[in-house]
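Complex shown without one protein chain; remaining protein chains in place.
Chain naming follows the written order as A and B, and within any one chain the residues start at number 1.
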Amino acid sequence: MKKGYLKEGNYFWSGDIAAAEGAIAAGCRFYAGYPITPSSEIAERMALRLPQLGGKFIEMEDEIGSIAAIIGASWTGERAMTATSGPGVSLMNENLGLAVMTEAPIVVVNAMRGAPSTGLPTLIGQGDLMQAHYGSQGSYELVTLYPSTIQETFDLMLHAFNFAEKYRVPVMYLIDGLLAHMYESIYVPPIEEIEKKIVHRKRPKEGQLPYEPDEDLVPPMPLIGEGRNIHATGLTHDERGYPDLTPQAQEKLVRRLNEKILKHERDIWIVEEYMTEDAETIVVSFGGEARAVKAGVDLARKEGIKAGMLRLITIWPFPWEYIKKYTADFVVAELNYGQMYHKVKEYAETPVHKLTKMGGEIHTPQEVLKKLREVSQ
Amino acid sequence: MSIFEDMRNKQEELLRTERLPHVWCPGCGIGIVLNAFLRAVIRRKIDPEKLVVVSGIGCTGRTAGYVNVDSFHTTHGRAIPFATGIKFARPDLNVVVFSGDGDLFAIGGNHFVNAARRNHDLLIIAVNNFTYGMTGGQHGPTTPTGAYTTTTPYGNPDRPFNIPHLAISLGVPFVARWTTYHVNQLQNSIYKALGMKGFRLVEIISQCPTVYGRRNSMKSPLSMMEYFQKNSIIKPNASFEEMELTYNGKIVVGEFRVRTNIPTYEERFDDVIRRAQNEN
Partner (left out) sequence: MTQKKYERKAVVKILEDRCKGCWYCVNYCPTKVLVISDKMNAKGYHPPEFREDKEHVCIACHLCELYCPDFAIFVEELK
């Protein structure tokens, strides 16, 4: 076994530790970050573990610097990551746009807490779902994943890095105050097995321009130090990477940046369908909250209510097909005033109900049950 | 071929000549600084494949678009942390941040002080033209007190940064200041800095005739150059007060601090890796 690698086996970890270890298993060797509750333990774990593997860890002066550093590192070929919480994402959103525009693969973890502002730093929130997609400038698509258990927090990191590299796009990796600090027992397979599943970014063919896309709309990525004289800019640019400040160039580039993700949305969608086949009411949920929802659905089934759960693991691009395919009523359970409710409503042809809580705690299974009783009457 | 002609040819190779003429106004000093920088790079025999230029936003931020090496035009103020990521990931590369005073010291001020404190192995070429040129000549963190800009129509009540002194206070191993009039000294200082390690700062007082000079009775490119010529004093051991820039006052220039063997962040992190791996 290579130096610094984990042994296969069971570990008792928090979500923060699982996110860090999952990233390392997925090939991440560069981390820049700034501490913020409830994500700080990710930085602590990375500070401990990355040097053991010869990787790089740096604590920057703020979140703006952190994301700038990982974009720089990404251009050298690193699988690079940062972690923060909602207020930190606000600071990162400026350069998230740069990562989108220059098509730099990065992973940004957001351990969501109660918000707005400093809100409830140590407690769960799910108010950054829209921020994850729409926080930066302009029209763009990115990938947002959101696990629901500590095991999944570890496992899904491989997908996060693979999507980032495959589509040259930033990936927002949502966890929440509950997952971040909760400990569960998880199984770590042999790291070599995980490494076999690593997807590497495409490399340009001889003579291929730095922003010349292949048929999949993704341009292979040149790296710093290869003598390719890369030029990358946040300005609207042509396929050489040179600024081209015309409506035509804007139309071409921004369309492609959106379509390179939407074209592959079925590859990116990960959704858990729990007892939905015969369901008359489906609760849409995600993250820490979904754990209670599942229990609530089970309680409802015991009462003969035909309930099911759709757990969105991919939040963005929104897995709309999973909404469209059911004719059941929907309940959207989320810890905010109602965000994904609107997305579900956009695609559902049946009634959609809100089950919201402003954050700080998840719904109890009884609260979910109560809502299901109401809706199914 | 004379060494000058050889240099000239190599300089053309280091430029994205298909993008010339560049965006800078007639008489803008940024081109003079870029000219000096490229000559210093050639004299140092730096492999262009190992050279990375990172710029922020603004007039000087456009520099990255003209150098024919791996070059990045990043976001406003963020050139230093972006460059930090590149250097930290690939310590074998020569990473140069080429940006303006507003970018580096106002919006990017926090990054500047912290990267300087950590002593990252970066060369910072800071072009100081006393103003925000790209946005139309607003006052910035280096505008002298009393100067007229579009946002200080009654004279600047604000106080400018004393950039070399700021850098010295942060332990920066190489701190120099020249004006665009000092083409040879400037080139030599960049040449010297390229041969050193750690965080190196070269501040260049540069002319912006279009939006700064025009409002401060130096309308033509040459009148700004004349100001630099007549008012510059070379004084390497200058005091804090002497390094301060005042409205139409003296400009103290020189190499204010030259220190070798201060370990860089990248070197200190190598020790971290060694310690972490021995404990395994």
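Criterion: a contact is a pair of C-beta atoms (placed from the backbone, for glycine too) under 8 Å apart; a residue touches a chain by one contact, two chains touch by 3 or more.
All figures in this text were calculated on a predicted structure; none of them were measured in a lab.
The hidden chain makes contact, of the residues B:His22, B:Lys192 or B:Arg214, with B:His22.
In the complete complex, the hidden chain is touched by one of B:Pro173, B:Gly198, B:Pro221 or B:Gly254, namely B:Pro221.
Within the whole complex, the absent chain has one touching residue among B:Asn114, B:Asn128, B:Gln187 or B:Asn216, and that is B:Gln187.
Taking the whole complex into account, chain B touches the unshown chain at residues 2, 4-5, 8, 11-12, 15, 17, 20-22, 24-32, 35-36, 39, 183-184, 187, 221-222, 225.
Rule of thumb we're sticking to: only the chains that are shown with their structure count from here on.
Mean C-alpha positions place chain A and chain B at a centre distance of 38 Å. Remark: chain A residues 3-4, 30, 32, 48, 51-52, 54, 56, 58, 60-62, 64-66, 68-78, 80, 94-95, 97-98, 102, 224-235, 242-243 touch chain B in the complex. Interface of chain B with chain A (complex): residues 16, 19, 48-50, 52, 54, 57, 64-65, 68-75, 77-78, 80-86, 88-90, 92-93, 110-111, 113-115, 265, 269, 272-273, 275-277, 279-280.
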